[in-house]
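With one protein chain held back, the other chains of the complex are shown just where they sit.
Up next is chain A:
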Amino acid sequence: MSEATPSEAATLLSDPSGRTGPAAPGAAIRRVIAVLWQWKGFLAAGAFLLLLAMVLATPHLLTAYDPLEGDALAGLRAPNATHPFGTDRLGRDVLARTLYGARYSLSIGFGATAISVGFGVLLGIAGGQKSRLLDETICRLFDVISSFPGVLMALLVVTFLGQGMLNVAIAVGVAGIPKFGRVVRAQTQLARNADYVTQAYIYGRSRAAVFFHHLLPNVLLAIPVIATVYVGTTILAVSSLSFLGLGPQPPTPEWGVMLAESRDVLRIAWWPGVFPGAALTLTVIAFTVIGNALQRRFERRG
């Protein structure tokens, strides 16, 4: 329809049915751009997470350097052609360390979220059942957990279990249990008394069938969205603990550890701190943006 005269195009556009007819290709492109522009944050965050996934899977394809081996004579080189992110005090390539570090930071973050979601869902569903005693017990447990400040909780866990990646994940994960548990408990109570659950009993379905076909799927509906936002928070919390020396120990190229190491040289060299810091910040923002977009979409649906 590119040969449509202007008057024809005008009639098409003012089609009373409200549907826009095929217009000039320029308009179509403009519309695509408008849509893309509207989703720019989401798209940028999505692109960043794709890149991150690639980094996690194949860091060795993106850098030739080893994150742990350094040339002590080439310490604290500013970013240049051979070392795009420069080198740290021990002459290790900052780019390689940042790329490999994603594995540690993200896997601890995901692990901690998995602990929060897993136990939160289990306890939340148990608390949403008929038993008042069980519900009270679980709710008070949530209160106890969330009354501890995060860092204090982590210190407590690390004191008992010792330092290390797994223990940091446990510390952060336990602190997040009430967040998911409370949502799941409320959803369970709502769904348990919902008309569609009663209706399923009227069909003659068993308790187990009602649980797995109606209750559980509806209760878990909101979890992926909340978890996506929460992963960002968790990654930040894990890195903070690492920064304090409670997590993985040097020379592990974890972002929090790298930030801690860069502190001593920050006055003379900015690059060992800024690059892992930027990676951490962008990752947290990307997860939050995606999570919030999903949440908006999810809530509009209801």
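Here is the rule we use: a contact is a pair of C-beta atoms (placed from the backbone, for glycine too) under 8 Å apart; a residue touches a chain by one contact, two chains touch by 3 or more; residues count from 1.
As a working rule, contacts and distances are computed from a predicted model.
For the chain of the complex excluded from view, the name given in UniProt is "ABC transporter ATP-binding protein" [choices: "L-serine dehydratase", "Beta-ketoacyl-[acyl-carrier-protein] synthase III", "cytochrome-c oxidase" or "ABC transporter ATP-binding protein"]. Among A:Gln38, A:Gln199 or A:Thr281, only A:Gln199 touches the chain that is left out of the view.
Contact residues of chain A toward the unshown chain are 16, 18, 194-196, 198-207, 213-214, 217-218, 221.
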